[in-house]
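In this view, the complex is presented without one of its protein chains, the others remaining in place.
So, subunit A:
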Amino acid sequence: MKWSEFFVTGEPLIYAADVAIVLTMIGIVFVLTYFKKWKWLWDEWLTTVDHKKIGVMYIICAVLMLFRGGVDALLMRAQLTAPNMKFLDAQHYNEIFTTHGTIMILFMAMPFIIGLMNIVVPLQIGARDVAFPYLNALSFWLFFFGALLFNISFVIGGSPDAGWTAYFPLAGNEFSHGVGNNYYAVALQISGIGTLMTGINFLVTILKMRAPGMTLMRMPMFTWTILITCVLIIFAFPVLTVALALMTFDRVFGTQFFTMANGGMSMLWANLFWIWGHPEVYIVILPSFGIFSEVVSTFAQKRLFGYKAMVGSIVGIAFLSFIVWVHHFFTMGAGPAVNSAFSITTMAIAIPTGVKVFNWLFTIRKGKIRFTTAMLWSLAFIPNFVIGGVTGVMLAMAAADYQYHNSYFLIAHFHYVLIAGTVFACFAGLHYWYPKMFGHILNERLGKWTFWLFMIGFNVCFFPMYFLGLMGMTRRMYTYSDGLGWTPLNVVATVGAVLMGIGFIVLCYNIYYSARYGERDMTGDPWNGRTLEWATASPPVHYNFPVTPVVEDIDAYWVMKKKYGGFHVKEEDLKPIHMPSNSGRPFWMSVAFFVAGFGLVFKWFALAIAGALFIVLGLILRSFEDDDGYYIPVDEIKRMERAARKGA
């Protein structure tokens, strides 16, 4: 292989990115060395098994990936602003929409949600960490190095270019000769293994580690959605694992599972992909429903309306999410009986979702609504998501779908559900739990600027796309000709995208501004919260709760505040706390995964085998490890509690 094939060449944008990457890396190394922070980085972050720190790292990655995916989006919008634009060529555009989709779903939405659940779930259930802290660190680092592997494709070797759905035979060796789709197969595999382990970890955590008194039907709604999401992950992700493994065999070892020749079956890929892919969108939307439920209830200052119906509808949606996948390809010609059946199952999802929307509405009814930034995101979710939802029902009608399929109508629909659902939830959750993560509040004024810019920009960007779809514009077109009448709406959409971009910049500035000048949260409960995470200090001491709280009802902390005026700990009740030890092994094992993956991508098998051997070595070392963690003595707890609570 020649160097000119190894590095992506020929595009000024790429060279600029190369320079930026090198400068950033030099900058990071310099800062760490100058301030003597290497040991701090290793001890406090790279080897940590603390769910809160792992959650923070997930969210940092998610925000970086939101930037990357957002730049992809802006490049696409720039190219589509006018007909016959020459800003991007076809190949470059194809790579960009592929990475935009893949990154936004798997490396932005997923880690954002998983980050929030890492921080919040153990706190909400009154636990000291997750069930398997070591595994949790491994999950994060696998995600991290999977994302890294996927992202380097754009400067080394070339990005995947067959869409985030990677349909065969286009994504196979017959039509895609570069390494781009190898990156897709291997990077998603590595981070997917991490996600699967997260699913198992949190399922066990929620089932086994709830505080005394917290029955399943007293769990906070966010924890409920995470529990069900874990079930979805455990059933859906193995399908992705298998599909990607077959894809890797096809692409790297020349098997014929999805090829045109020798009995390969490209439709098999589409089915496997969506049997995972449809539950996957619920994996990112159910936790969002949970976040909205928490925020709406807190700032309406009223308990969640119809708790049992909310739980029932989550379970219903989760069940239905596994029997609707064919609606992604009604146009494949499966026949009217199959299409009708999947039409009906898909439309049925509207029923539990509708129940949830009305329950949120009736939670704010008779409430006393405080319009904080987190609440604005949650309120805006309702009308925007309803627009996405009803157009989803329209898409579910098979006979009509033949006219919407793969058009901009579809693009508008899924951005309305994924942005108004998941992205709004991530922002709501970020503002809501930010004081819990960092001990200070994100500035509300800047937060509201972000909200209005992004929310209005979102509508200006995506609402016209419904009409572009009805005009016949299909997704993934890198250009279109003049005279089709598509230009005005495309210009409007680009303006909206720019507004969203500005909103994101304000958010980033807000993070910086609030770190320096933001209001410090000394109480641990800045929003008058209802659930147990607000019973801890902000940020919580690494063992979370000095003594395990006892739960008496739904909204456990609210009840404590009403009955006892808060969560009080008597020093004589303190006992030594058992905590897990840090470990560097998850980090270096994930590096080994990265090396093995990189070897597979380029078919450098010696490198792949070397990486694999290190993975096995890590497994062996872990199996024979004798580390039961450590105990924090009572005096130490007393000291830490006083330090953490000095403001309260």
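The rule is simple: contacts are C-beta pairs under 8 Å (C-beta built on N, C-alpha and C of every residue); 3 or more make two chains touch, one makes a residue touch a chain; residues count from 1.
Definition applied: contacts and distances are computed from a predicted model.
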| note | Matching the hidden chain's UniProt record against "Polar amino acid transport system permease protein", "Xanthine dehydrogenase family protein subunit M", "ABC transporter ATP-binding protein" or "Quinol oxidase subunit 2" returns "Quinol oxidase subunit 2"
| task | Write down which of A:Ile21, A:Leu64, A:Val231 or A:Met332 is the residue touching the left-out chain. | result | A:Met332
| request: Can you work out which residue in A:Gln124, A:Thr373 or A:Ser407 touches the chain that's missing from view? | output: A:Ser407
| field | Sole residue of A:Asp72, A:Asp129, A:Asp161 or A:Glu280 that reaches the chain not shown, by the stated touch rule | value | A:Asp161
| Per the touch definition above, residue among A:Phe467, A:Tyr509 or A:Trp588 touching the missing chain | A:Phe467
| In the whole complex, what residues of subunit A lie against the chain that is missing from view? | 8-10, 90-91, 94-95, 157-159, 161-163, 167, 169-170, 174-180, 260-263, 266-267, 300-303, 305-309, 329, 331-333, 335-336, 339-340, 343-344, 347-348, 350-351, 354-355, 357-359, 361-362, 364-371, 376, 379-380, 382-384, 386-387, 390-391, 393-394, 397-407, 452, 455-456, 459-460, 463-464, 467, 469-472, 474-480, 484-485, 488-489, 492
